[in-house]
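To start, the structure under review is shown below, and the notes come after it.
Note that one protein chain is taken out, while the other chains of the complex remain in position.
Read from first to last, the chains carry the letters A and B; within each, the first residue is number 1.
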Amino acid sequence: MRSRRSLLLIAAIPVAYLTYFYAYPLATILITGLFPDGKLAASSFVDIVTNPVVRSVAWFTLWQAVVSTLLTVLLGIPGAYVFAKYRFPGRSLLRSLTLVPFVLPTLVVGVAFLAVFGPGSPLGFDLRGTVWAILIAHVFYNLSIIIRGVGVFWEQIDPRLEDAARTLGASRIRVFREVTLPLLRPAILSSAALVFLFTFTSFGVILVLGDLQHTTLEVEIWRQATAFLRLDLASALAILQLIGVTAILVMYGRAQKRVSGGLPLRPPGEVARRPASVGEWAVVGATLTMLLLIVITPLAVLIGRSLSTAEGVGLSHYANLIHPTGAFTLFISPIEAIRNSLGFALPAVLISGIIGLLSATIVVSGRGRGGSTFDTMLMLPLGTSAVTIGFGFLVALDQPFDLRSSLLLIPIAHSLVAIPFVVRSTVPVMDAVQNRLREAALVLGASPHRAWREVDLPLVARALAVGSLFAFAISIGEFGATSFIVRPSTTTIPIAIFRLLGRPGTFGEAMAMAVILMAITAVAALGIEAIRGSRTGGV
Amino acid sequence: MLEVSDLTVRYGAEIALDGANLVVADRSIHALMGPSGSGKSTMLRAIAGLEHPDGGDVRWNKTSITDVPTHRRGFGLMFQDYALFPHRTVAGNVAFGLRMQRLDADTVRARVTSVLDLVGLPGYETRSVGTLSGGERQRVALARTLAPRPRLVLLDEPLGALDRSLREHLLIEMHSIFAKVEATVLYVTHDRDEAFTIADQIAIIRDGRIVADDTPEGLWHNPPDVWTANFIGLENLCTLAGLARLGLQPPMTGATAGAVPPEAITLATDGTRSGIVVGSHFRGGAYRVELDVGTDAFLVAWSPIGLEPGAQQRFEIAAGSVRWFAD
Partner (left out) sequence: MKRTSLIAATVLVALIGASCSSEPEGPSEITLMTHESFAVSDGILEQFTQETGIAVTVLRSADAGTMVSQAILTKDHPVADVMYGIDNTFLSRGLDNALFLPHTATDIGSVPDGLRVNGDPVTPIDFGDVCLNTDPTRLAAAGIEAPATLADLADPAYAGTLVVEDPSTSSPGLAFLLASIATFGETGDYPWQSFWADLAANDLRIVSGWDQAYYGEFSGGSGEGQRPVVVSYATSPAAEVFFGDLDAPPTDIVDDGCFRQVEYAGVLAGTQAEKAAGQLVDYLLSRTFQEDIPLNMFVFPANDTASLPDLFIDYVPTPTAPVVMDPATIGANRERWLAEWASVVR
């Protein structure tokens, strides 16, 4: 057990960071909005509470988030299972590809969805304008959160627990329900909470696939703040949204019952194996088919679009980007866009890795002493409207340093979204690390710090890698939140896509840029897979 | 009665079980001994149905169960590190198998109580498994395995993780528990003392094959080969040359080695053979003495008094006591 004093010391850094870059800007903008002339605009609360449109938007926001989360969990668990338990050809590549949707700008996803689920759908149904389009898009985006968040835990669960249940007379389904599922519960709840927050504050997907009936509080806040400049209404709606998020997080905190004692974790390489029986191949096959349909098809559509030119299939859209001639000299080169994107992504990963790991340490060590409450609070930024935080930066961060137009603000904004991912993926594993191991290291002469580095860190490293990968993906694909920050003109890949889609005739180039973004993400994910693979023996 | 015939399990190119044969009689305790990597755990897993064999057959009461899934076999398996469910209490763990049999709650509760009594943990129902000591965890695991009254109890190194005194204590307790519930047991261990203490019958597995299967006494007195003799810890195992130096000649042709039982050696000043004392250790009741009887040949003998290392000591070997091996 770490001493109280050193715990407070560790806690100081993330608490200070989140207070300055989240709580303070948020409070400032909400006060600015709600006290327009120094007096509380109480009428704005009355307005939103009595407004039937707001009520229906709030209701839609909640139920679509619940349903989207349930669907994502339902479809993500087989994915997590197959990737955690089996080796098969193309496993790493496929797992890497499931992360790609996470980074795609919603505008691009809109194109892909229109092709798969639109009027010319090969599946034969047109989902445009229905809530199904939104739900499926949410699953598409968030599936990898479940696949990875649950998978990283699943692949380390000792399979003998399941064997024991089978010898006690439980069928495979019963084993899953009675042993596996309860053991996975913390990881599932963690990942599901992230998916819920993402979908509860859904913005881009709603703009692209929603309509006037199907809209969220997030979109409504943006509309009020930018189209109507009703900051009072926007603030009141943001508070309503925060209340909703807090309520859900409190419920989550209650449900998140900790696994008693340490869970015997196994090195993941020991567990994964080739499917042995016809039944196992069938399970793997069915799951991969589902992934293929939901994840890979839309991606394939985008690749197809990027290759489709006036002269048939060709690379001319890529050529126009890389060696611009004629009209295309106006565009930014992909190399520069990639460099700019990485320039934001790497500090974002670094910041969220450090702050996230420190936060996770507090959460785990501080159980029963407010650690769990801290855990829940860490997720609030994910559930806070991006436009509100963006505006909050503007009104709050001018003193003592004027950070408002600093490039640093972009990785910081990304880190607010990414930190919960690092925390969520590391906490379940940290919780499961048996104190005995740590004590063994202490007895062997390691200082507490050394013990943390030598025992906790290597065991947590894989989970940290997963969290960092998400931080990278969040940063490299992020467009919505940062668009509310005024920033020096630095064109990242998503911004380049946005601009290419902003005028007639450059659709193919936008798709080519999107494919480049997909490729970078897949390469990063494969890189993480490779690191994880080489570490297998060392855990 | 369990019958295993020609059981073969491969992991890729590696052969874990290579045509193993074994018969476990009803209400007997059968130990399966072998060095690590010999295939003993694989054998248990294949019998439990957790591993599908690549060849051979597993039968229960003459009926093949090779294709019966694990949960329908009615066997109990206790794991080396117990594999207790961390998300359930002691009672939750013990009741698990009973719930799988769809027994009603009262029956389950009564059975849990009686099994916990049986293993010496009365009143432990609501304890969390994370708070138990090593010995308590072992007892919970045993209770969980026995609760559904398995037709066959499979134990995989059940005492491996415990300290010596606790091990001996629990071994005796387990023996009496198995006797009480008239269990049919297959007990995997690498520890000779454990096997000899608890088993009615001992099978030795080597490189995926059963190389010996006998009562403890039979195995001790008539090990089928040198490797087995060596593995079960037979002492004073010597080459023919070493024995010849002591004037001992095999009665048959083809012998390659022989063992002189320590109890067949009498230390006496008028003995016909002699050696130099190189070690003498008190072992409670008697001294274990090591004698150098010539180039690189040592004999172990028992002595009622301690001997001075370096001293010359004469001794006698009882006639006909040497066990000869022909490989």
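The criterion applied here is as follows: a residue touches a chain if its C-beta (ideal position, glycine included) is under 8 Å from a C-beta of that chain, and two chains touch if they have at least 3 such contacts.
The shown structure was predicted, so the numbers you read here are calculated from the model rather than taken from an experiment.
Pick out which of A:Leu26, A:Ala225, A:Leu321 or A:Ile493 touches the chain that's been left out of the picture.
Once the missing chain is taken into account, the touching residue is A:Ala225.
With the missing chain put back, one of A:Leu93, A:Leu408 or A:Ala530 would touch it. Which one?
The one listed residue touching the chain not shown is A:Leu408.
Looking at the whole complex, which of A:Val208, A:Val245, A:Ile419 or A:Ile520 touches the chain that is not displayed?
A:Val208
Just the residue numbers, please: which parts of subunit A touch the chain that's not shown?
Contacting residues on subunit A, toward the hidden partner: 2, 6, 9-10, 13, 17, 29, 32, 107, 110-111, 114-115, 119, 207-208, 210-213, 219, 223, 225-231, 310, 326-328, 330, 347, 350-351, 354-355, 358, 361, 387, 391, 394-395, 398, 401-408, 448-449, 452, 483-484, 486-489, 495, 498-499, 501-508.
Criterion: only the chains that are shown with their structure count from here on.
In whole angstrom, what separates the CA-based centres of subunit A and subunit B?
That gives a centre separation of 53 Å.
Touching subunit B in the complex: which residues of subunit A?
Residues in contact with subunit B: 158, 160-161, 163-172, 174, 178-179, 182-183, 185, 259-264, 276-277.
Which residues of subunit B touch subunit A once you look at their complex with the stated criterion?
Against subunit A, the touching part of subunit B is residues 45, 48-50, 52, 69-77, 79, 81, 83, 85-88, 96-97, 100-101, 128-131, 144-145, 148, 154.
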